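Removed from the display is one protein chain of the complex; every other protein chain stays in position.
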Amino acid sequence: MLKTFKKGGVHPAENKLSAHAPIIKAEIPKTVTIPLGQHIGAPSSPIVTKGETVKVGQIIAKSNGFVSANIHSSVSGVVAKIEDTFDITGFSRPAISITVDGDDWLETIDRTETINSNLDYQPEHIIKRVQESGIVGLGGATFPTHIKLSVPTGKKAEFLIINGVECEPYLTADHRLMMEKGEQVLIGTKLLMAALGVNKAYICIENNKPDAIQHLMQLAKKYQPIQVVPLKVKYPQGGEKQLINAVLKREVPSGGLPIDLGVIVQNVGTAFAVYEAVQKNKPLFERIVTVTGKTVKKPSNFLVRIGTPAIQLVEAAGGIPDDTGKIVAGGPMMGKALNSLDVPITKGASGILLFDRKEGKRLPISPCIRCGKCVSVCPMGLEPYLLMTLSEKQIWDRSEKENTMDCMECGSCMYTCPANRPLLDYIRLSKSTVGQLIRTRKQ
Amino acid sequence: MSITIIYTILALSLLGLLSAVILYFVAQQFKVIEDPRIDEVEGMLPGANCGGCGYAGCRQLAETMVKSDDMADLNCPVSESSAMVAIANYLGHEASTVEPKIAVVRCNGTFTHRAKTNTYDGASSCAIASALYSGDSGCSYGCLVHGDCVTVCKFGAMYMDPLTGLPVIIEKKCVACGACVKACPKKIIELRNKGKNSRRIYVSCINKDKGGVAKKACSAACIGCGKCVKACPFDAITLENNLAYIDFNKCKLCRKCVMECPTEAIVELNFPARKQVQSETIEPASNAAENSNTSND
Partner (left out) sequence: MEKLLHISPSPHIAGEYSVQKIMYGVLLALLPAFAASVYFFGIGAIVVTATAVVSCVAFEYLIQKYLIKGTPTILNGSAALTGVLLAFNVPSNLPILLIVIGSMVAIGIGKMSFGGLGQNPFNPALVGRVFLLISFPVQMTSWPLPMGFQTKYFDAITGATPLALVKEGIKNGQTLSSIENIPSHMNLFYGAMGGSIGEICALALILGFAFMLYRKIITWHIPVFLISTIFAFTGIMHLTNPEKYADPLFHILTGGVMLGAIFMATDMVTSPMTHKGMAIFAIGIGLITVIIRLFGAYPEGISFAILIMNAFVPLLNKWTKPTRFGEEVLNG
């Protein structure tokens, strides 16, 4: 019996079209646009000026405040401008544009392919390297990793869970990373274990990636005590609260964090980035992006320099299909619909998905038939039909009582709803309004 | 038979009388002594409980008026100014004269002026759309067309014009309560002076992008050229962040700026047609219905 989380969940069609496409190094573009706000927290402050020459891996923006991260150049060339540009968020945000000239890396970066398995470091050194390298959660949440690794006083970390679940349909970036850089991922895991001072680590992989499970189980024999845990395929298994529930059979309290249970969760991509940062002195400036969709000619996984325009990747995957109706950055359940492909790839972009005209349109709305399916699939035990009605009528105090702030915006409710009601649209609105009310109350 | 009826009538009447006596004493016991003037003042207010005054309801405003020393910040925008003067006289305060205000939609991004760059499929709510992205046209400041403002208006003073795709304010019904101003996530609607003879002039745009970008997105955008600033003899116009703004307290309705504006972003409302043959000031479509309303009056 495979482990899984207890409450709710749906089973969208997996469509892992690019599961067997090996990682291809994407071509370095002519210009890159690197947004300054690629992470949770305050956007970074630029430390380069227009006209300055930069090298690959050079730091170009510094962390701005406690919750923030460094940003490094992914190319070598000249800084062209620092101004507001439209990015994946759908809004115009500050970004640094660099005109590319060659591929000149910082001399301090170790570019060799040999695997470095030396683990003789102090925890402080590992955390410092992570922070200097601008590593953020690469599962899509983009939370600065060095903050997660600095456990606050009064709490103690006991378990590390590496999230290789990749529960979103279509996405295969983590899958290919585990297949092709499995040993590096395990070393990165050991480094994270050392940084946290834990001696129990689980790498969780959904059962639709049997090759990755086999491969890592084989490699993990050399890296005890990391345990590879296959999990049942169910969305949203990759949500950290659901992951903890499946592996440890415990529930993170409402309004709490995993560290309250002594658990830290990190994505496999983050573990790999930690390996590169500590062992190869390489900061975070490239990531794996899946370009896929039923109409895409060559669904592929690319190793992309941050700041590459998305259009370039789609061209490399066979070009924009003719009747494209919707383009999504990320997965189909939680990703962001794009207005155009002229947006740069950021640290949090795990995939570019193309839908045709028919699939890309939302279906017409019917009245709620009170079937209760949304309640039965909600992994957080909420009542989406009720939260939507309260949000429409702007009854915010009752929304707060009905735990609207617990919603993780996974989209299972809307996926299941037979009447195609925009449940999550209104729940997001109630979350932001109630969140604002809570903040003003605390002041 | 009849004796039963008499007994019934007697019994019920006694019961009624007893209850009345008990109720009287209980009411006297639990009576809340309030300033009787509060009831009077509340009677003079419209009773719409719209919140336009900034208080929770007409009774709360009445209480505050009775309790405070002057009526400086206490104004009911829904009442006629004569009603406010009457209340002031009743309470023995100075009547403060407040310029009547009206809501103004500062966007002229009609379907013809502003081209769509994508189709929005999500829930039909401006709050939701504005949190998602910058909008379904090239202008990231413009009206989102879902009508949150219309939904929130309690006085039926707004409707969405299907020809232009913009909200329209019905002059006669707007009481400047400010609900639509709060509801608009883009902060497009503003409360401005109604103006003498209901005439007003305003820049119907809040786009802060550079001129070229703004004009490309919408042909009626303010491009921040500054010609209006130079033309105004009363220094009522300021230019900031590529956007012109007319101060409604300084504007004397001379209309010089309207003629100067190259994109027709400045709008004049309820003025008579010009006598000179000038480049025709094309009334923005969103206010055409309004004008015909007042001209039929």
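Read from first to last, the chains carry the letters A and B; within each, the first residue is number 1.
The rule is simple: a residue touches a chain if its C-beta (ideal position, glycine included) is under 8 Å from a C-beta of that chain, and two chains touch if they have at least 3 such contacts.
Being a predicted model, the structure only gives us computed values, none of them experimental.
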{"item": "Residue among A:Gln122, A:Ser254 or A:Gln394 that touches the chain left out of view", "value": "A:Ser254"}
{"item": "Option touching the unshown chain, where A:Ala349, A:Met414 or A:Val434 are the choices", "value": "A:Met414"}
{"item": "Residue among A:Pro29, A:Gly335 or A:Gly348 that touches the chain left out of view", "value": "A:Gly335"}
{"item": "On chain B, residues whose C-beta touches the chain left out of the figure", "value": "116-123, 128, 132-133, 136"}
{"item": "Hidden partner interface residues of chain A, rising order", "value": "7, 10, 12, 90, 169, 241, 245, 250-256, 324-328, 330, 332-340, 353, 355, 359-363, 366-373, 375-376, 378-383, 385, 403, 406, 409, 411, 414-420, 422, 424-425, 428"}
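Convention: only the chains that are shown with their structure count from here on.
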{"item": "Chain centre separation (chain A, chain B; CA means) in Å", "value": "44"}
{"item": "Complex contacts: residues of chain A adjacent to chain B", "value": "86, 89-92, 337, 339-340, 361-362, 422, 425-426, 428-429, 432"}
{"item": "For the chain B and chain A complex, residues of the former touching the latter", "value": "117-118, 121-123, 125, 127-128, 131-134, 140"}
